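The complex appears here without one of its protein chains, the remainder shown in place.
So, subunit A:
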Amino acid sequence: MRHILSILLENEAGALSRVVGLFSARAYNIDSLTVSTTEDPTLSRMTIVTHGSDEVIEQITKQLNKLIEVVKVIDLNESDHIEREMMLIKVRATGKDREEMKRMADIFRGRIIDVTEKTYTIELTGTSDKLGAFIEAIDRSVILETVRTGASGIGRGERILKI
């Protein structure tokens, strides 16, 4: 099952590689990973999307907690949460495709952020599923390149991950 883990860790050199190394050393999966500093510059917040049985997820959580630089780990799946991912997708936009791509971007609430004679670059934000749905919805042959950030997640309401 897919899980989305939120990790608060010290913003120190090498902390990221410890987390990534843990996943590879113990043969866990990383579907996506995002990380950046928080409002407190000494802390980083990481979101890892992974999958595995409940036992595996429990081990991942425990092993992450064992890393000295990890401050807190929560499994966002355990309660209501919001997740968002951003995608930049560059598409061929010529002839009849040009109007069609504009329309599709609108339907998915995307924004066209770069326009050339032959291409559009569309910025699209949403759940990972929504981004996947957009890719499915348009003609594969017009896609020139895609860049996805991986999901970021946050608990709803009063559920707060903080020191």
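The criterion applied here is as follows: a residue touches a chain if its C-beta (ideal position, glycine included) is under 8 Å from a C-beta of that chain, and two chains touch if they have at least 3 such contacts; residues count from 1.
Just so we're on the same page, contacts and distances are computed from a predicted model.
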item	value
Protein name as given in UniProt for the chain not displayed, "Acetolactate synthase", "Penicillin-binding protein 2", "Na+/H+ antiporter subunit D" or "Inner membrane protein YgaZ"	"Acetolactate synthase"
Candidate in contact with the missing chain, chosen from A:Asn65, A:Ser79 or A:Thr94	A:Asn65
Of A:Glu39, A:Glu55, A:Glu117 or A:Glu136, the one touching the omitted chain in the full complex	A:Glu55
Interface with the unshown chain - residue positions in subunit A	9-10, 13-14, 17-18, 21, 25, 55, 58-59, 62-63, 65-66, 68-71, 163
